[in-house]
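One chain of protein is taken out of this complex; the other chains stay put.
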Amino acid sequence: MTEIDNSKTRCFAVARAFAVVLGVLFVLSAPGVASAADSENSIIVSVQNQENINGVSEKKPVTGVKVSVANLSGVAIGEGVTDSGGIATIAVPAKDDYVITLDVASLPSGVTLVEGTKTVVNIAKDAFTTNTKRVTFFAGSVGESGASLFDRIAQRLVDGIRLGLIIAICSVGLSLIFGTTGLTNFAHGEMVTFGGLIAFWFNVLLGIPLLIAAPLVIALGGVLGLAMNGIIFAKLRKRGIGLISQLVVSVGLSIMLRNMYLYQFGGRTRPLDDFSLQVAKSFGPVSITMRDLTTAIISLVVLLGVAAFLQRSRTGKAIRAVSDNPSLASSTGIDTQKIIRVVWFAGGALAAMGGVFRGLDEQVGFEMGSGLIFLMFAGITLGGLGSAYGALIGGFFVGLLVELASLVVPAELKNAPALLILIIVLVVRPQGILGRKQRVG
Amino acid sequence: MDIIKILENTISAFFGIDAAYFALAAIGLNIQFGYTGLLNFGQSAFMACGAYGLGMTSQYFGVGMWWGILIGLALVIILGLLVGIPTLRLRADYLAIVTIATAEIVRLVVRSVRFKEYFGGSDGINSFSSSFRDLSPFDPGAQYGVRPFQYSGYSLWTMIVGWSLVIIFSFLVYLLMKSPWGRVVKAIREDEDAVRSLGKNVFSYKMQSLILGGVVGMFSGMIFALDRGSVQPDNYSRDVTFYVLTALVLGGVARVSGSVVGPMMFWGIYVFSDNFLRELTKDRPFEIFGIGIIQKSQVGPVNYMLIGLGLMLLMTFRPQGVFGSKEEMALDGR
Partner (left out) sequence: MDAERTYTELAQRARAALASVNASPGVAKPDPILLAENVRRNFGGVTAVDVQHLEVQRGSITALIGPNGAGKTTLFNLLTGFDTPDTGEWMFDSKNLKKVVAHKTASLGMVRTFQLTKSLTKLSVIENMKLGATHQMGEKWWNGLLPFRYRKQEAMIERRADELLKRFKLDHMRDQYAGTLSGGQRKLLEMARALMTNPRLVMLDEPMAGVNPALKQSLNEHIRGLRDDGMTVLFVEHDMDMVHDISDWVVVMAEGRIIAEGTPEQISANPAVIEAYLGTHQGKSLLEEENA
């Protein structure tokens, strides 16, 4: 363990770190997305109408609804009318407690709020996690009616396959990084978000068509992976810093990146320009947009490609060898450091791809990847930490299960079954489906 | 730039209620992570147990505050078992993964519309502190103290209770860690198999550590909720655990003094940075070479970025924090 404890070297390293961050901030500030909007505190009121078409719940914005904001003493702060997106943005002077009122009389005819929805909503100062607080009023009927159970299951199955493919793509890197270096990378979600945000930058801000931008984004994702390894984790490994400490560093990195994204992008989610308005096509009981179908097919092809690469190619075999047993692998002449770099590049690229697909599906936001990380962890635990095929299988199943579970579990809690999977796997078969059995205490 | 105001806010942050509830959470996390080596990334869930235990009793059952403590305790034990039984026999990473997932699920559940009647949904629970208020010898409306330490009667009361709890638990943890129990747990942190070979039930000790740390975290959540007068689900996000962790590492893991001074320093630095940046960007964005780097609205994220960066640098260059000792750092090797 080479301890470079010389204070001077340490100060230098810390100063360098700050310089890097400042430099990145400087670069990021140039085409400031956040500076355009969100420069003040505001409350965003959204009114959406939930309709059921063939068992698929779709949200349609409700236009022309009057909403008003007042403070706790009843003094009116502002009011607005929802636009074509069903959104009204009302500026407020500060993060504080407010009362939001929806004028029921201004609802268009035939539209009623969901039974039991309050038309007066209180929000507290602390509810402002960023500069905006979003409040949504739902109209329509609760739950899904008018579609048979079979239809609903079929639709969920399709949604689950889509989600599963995305999770599988995103988590391959996570699993391989664990296998080759032993690091549980808590910043992996931010690598997914990176893909989405860069795609937004190219597509929306620079106007480059997504078909051209996407490969660039994916390559940049790989570069991010290389940078994370090269700048941070390889250096930590060299200093002999243990795995738990590295894990905590990855946590710090996750916080830093997430807030960098927030700083740059703002708190709202936004759609990409290309392919954002789609009409769902029906295939029997199931409906899916062409875009989603395409991304699903591309995901599947990529996954099969990754699997083939790992199985057939020399580098792929070397990756599996290092992931399985690093010391044994290096004694057979494999350059483990190079393999690790390849793994970080591939992991970053695949995560970025997942981010692009996710952004197409669910809009781009600073937290889009952070939400996925639980599902990724559940997936790779199910499949087996360290096994690439395990990540593919496990991630896929987690996505499938989560969507299917939403048939019985309320939508807002649909990630909860993933936790259940995690716990069950760890109790019954901790090494997952494909992992190696480790000595258990 | 109003430097006086910045300094006043900073100084009062050192001793404020935020530092107190952070210190309680850090003491709990220290038992689990600092002394035993358990990667509990879900301390916020234990804090939520305390806050919601308190909130639910008075709101829905109409019973006194003391019942809230018992209910919170029950919730902590259930949560600890739920999280610990699958993971404590396995690598440290698994506990981290499961606790972070659990913390998120707990937050989603208490925030959900489905369970709104129990937990109040995203509005939370807002009126439960009356019995606590009644215990206060201070007049809630009046102002006490001198600048910069000026507080309302209610705030002063929660601060005193909060810091008293910090002192009590610090002392208890100090005793605990000096005892043979503490010895076993510190040994487990370094090498479980060695401890097993001496006949100790390692799993049981880890579970005890997890739950004891959770109990102290529970009190942290309670104090926080009592001070704010409300229980809000978004205050118990997984990021809270990470900030507490940063504060703990800053002060020094496996050191009682670290778990108290760390949060104080953390809040002092955070408030200073926050105030400073806000003053800096009050009228116009902060610019370097003519390009606006920091807008007023971006101060929050920039501050949190610095926290993230700070954690990374601490773990790399000074993992023992301010008060820890290098020889005792037994965090790696797993």
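A and B are the chain letters, set down in written order, and residue numbers restart from 1 in every chain.
We take it that contacts are C-beta pairs under 8 Å (C-beta built on N, C-alpha and C of every residue); 3 or more make two chains touch, one makes a residue touch a chain.
This is a predicted model, so every value here is computed, not measured.
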Hidden partner chain, touching residue among B:Phe115, B:Trp181 or B:Phe272: B:Trp181
Which residue of B:Leu156, B:Leu212 or B:Val271 touches the chain not shown here: B:Leu212
Where the missing chain touches subunit B, by residue: 172, 175-176, 178-184, 186-187, 189-191, 193-202, 208, 212, 327-330
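Note that only the chains that are shown with their structure count from here on.
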Mean-CA-position distance for subunit B and subunit A (Å): 26
Touching residues on subunit B, where the partner in the complex is subunit A: 37, 39, 41, 82, 85-87, 89-94, 96-98, 100-102, 104-105, 108-109, 111-114, 122-124, 192-193, 196, 202-203, 228, 230, 232, 234-235, 239, 242, 245-246, 249, 285, 288-289, 291-298, 300-302, 304-305, 307-313, 315-317, 319, 331-334
Complex contact set, residues of subunit A against subunit B: 10, 13-14, 17-18, 21-22, 25-26, 29-30, 32, 34-35, 38-41, 121-124, 126-127, 129-131, 184, 186, 232, 236, 239-245, 247-249, 251-260, 262-263, 374, 377-378, 381, 385, 410, 412-413, 415-416, 418-419, 422-423, 426-427, 430, 438, 440-441
